[in-house]
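Only a single protein chain was left out; the remaining protein chains are all shown in position.
Per-chain residue numbering starts at 1, and chain names A and B are given in the order in which the chains are listed.
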Amino acid sequence: MKFYIPPQIPRLAIAFAIFISLFLLLRHFLVPDTFGKYGHYRAASLIDNEQPEIHYSGQEACFKCHQNIEDKKAQDVHSEIHCETCHGPGEKHVISSKAEDIFKPSGREFCGKCHALNAAKLKSAVFQIDLEKHNVGKNCIECHNPHQPWEMKK
Amino acid sequence: MDPHFQHLYDILAHSQGYIFPNEIDLQWGILIVVYPFITGLVAGAFILASLERVFKVKILKPTYQIALLTALSFLLVATMPLISHLSQPQRAYEIMITPHSSSAMAIFGFVYLWYLMVVLLLEIWFDYRHSMVVWSNEKTGIMKWVYKVLTLGVSDISPRTLRWDRKLGYIITVVGIPSAFILHGYVGFIFGSIKANPWWSTPLMPIIFLFSAMVSGISMVMLLYMIISYFRKKSIELNVLDSIGKFLFFVLILDFTLEGLDQIQRIYEAEESFEIIKLLVSSKLYLTLFVSQGLIGTIIPLITLAFLQFYKYQIKLKKTIYFIIGIFVLIGVYSMRWNVVIGGQLFSKSFSGFTSFKVGLIGLDGTLMAVFWILLPFAILAFLLWLLPPWKMIPEED
Partner (left out) sequence: MGNEKIRISRRKFLKNATMVAGAAFGYAWLKSSQVLLFAAEPKDESLPWYGIVIDIQKCIGCGSCAKACKNENDVPKEPFFFRTWIEQYTVKNDGSVNIVSPNGGIDGFVQTVPTEEIFKSFFVPKMCNHCAKSPCIQVCPVGATYDSPEGVVLIDEKYCIGCRYCVQACPYGCRFIHPVKKVANKCTLCYHRLKKGLAPACMEVCPTGARMYGNLRDKNGELVKFLKEHTTQVLRPHLNTGSKLYYNALSSEVR
């Protein structure tokens, strides 16, 4: 007797073959070009992640113009603090050189972010003062030069 | 303050203790509650149908096709809540073309396709082929061609070919049972494999999901059988209900035991997350866990079903009881999904606080959308019952 193949089987096989082929064909066109080059991801995404523009320029960029501040800062305890810690993102200012493009902080709260008393700050990590007792009502920079805090203005 | 973020400020005001700042917004909302609920109904309904076929439970015959078509209608919708909750739904196809082999969610796409194409569609096709061939010969006009296309042009209805329909259908059923187990076990695994979340991360999760899926699927088919009989003005056969009720009873016991074991293990080990989880279940999840899931969804149905096994009641009363139990069990299983999905996100991964959750009504991930996805399968089922009426099928010759 001849081997019997029920008619459903070849028909279903064709249907499935068409379905799978269509799927693979679609897949062929849909998979991004660089996918899988380095791992299971779009390699071009590495380039995408390099693209965003910087907002913080780094202090080397600041010192190109503000050599005097670099020298001043170097003599005192704020020497390790980069310019943009207090002045905020500087790239816009680096490009335009306009004064309004850089932040000039002042006020007791601003300095207090680092220097206010808090049990969580180690004494060795930062010099702390009690904002509620120390020269209340005065702005810190009236006495202290922020670039050279121990060079008192008066 | 941007009014766009107003709801987040409201939630922030209602959070308790310390939560990581990125945790204020719940990532998975009501749609992800609906998703395992629907998938569970699929798996459960299919397993009930398979029981009838593989173990030759003749009494369940009237529910066999209903169960299969129910499974299909819910399966067709199963991925929709998932897709509609994506924030980039137009990119959903990526799951199929570049599935990440280590991601439970990606492999689910293929488990789903396997189950849809190889198991459900094939089984229904083998089942209905004979009838569809006959219908396409009887009907005229467009329906003639619809049925013809559905048969894929295989119009051979010689006894030998029909025997093969049954044989192949049987094989598919046998393959289908583990597939249904995998389908819903896998949904559990999507949660159970998240080691960052102690409320989810348990090896028992897939198994618990599976058994609660069976419980919900069996109840749904029982309810649908009653409803469909009502609309067809046919009497509901009590022995069918009794038989389904017996299955429901046993599976419910297993489900209850497994979930109990999971919790006992959790309580006894009392790992670092235990304190926060204890707080979670005794406050935020109290209603949905102890009342909806435990009392309404498990204890009351269990006791009632136990009574029904031993005592005789009026037929009409018994039918009503079965109907109410079916609804109770569905409420319980839905609550279980809620407790897992929402409960698992209410506590912070810092184990030191809670965020809160308010369901939105509108929007792609709102309540209306969820209700729509729950109701859509019933519309599909009504259509399928019209297209492939089980009661007009050509009876098998033995």
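Note that in this section a residue touches a chain if its C-beta (ideal position, glycine included) is under 8 Å from a C-beta of that chain, and two chains touch if they have at least 3 such contacts.
What you are looking at is a predicted structure, and each value in this text was computed from that prediction instead of being measured.
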Where the missing chain makes contact, among the chains that are shown: A, B
Residue among A:69, A:116 or A:129 touching the omitted chain: A:116
Residue numbers in chain A that touch the chain omitted from display: 14, 17-18, 20-22, 24-25, 27-28, 31-32, 35-42, 45-46, 48-56, 58, 80-82, 84-85, 88-89, 109, 112-114, 116-122, 124-126
Residues from chain B at the interface with the omitted partner, ascending: 1-2, 4-5, 8, 12, 17-18, 20-25, 27-28, 82, 85-89, 91-92, 94-95, 98-100, 102-106, 109, 190, 193-197, 272, 345, 348-352
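We take it that only the chains that are shown with their structure count from here on.
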Centre distance in Å when chain A and chain B are each reduced to the mean of their C-alpha atoms: 45
Residues on chain A engaged by chain B in the complex (per definition of touch): 4, 6-9, 11-12, 15-16, 19, 23, 26-27, 30-32, 35-36, 40
Chain A-facing residues of chain B, complex: 93-94, 96-98, 100-101, 117, 122, 126, 129, 152-154, 156, 160-161, 164-165, 168
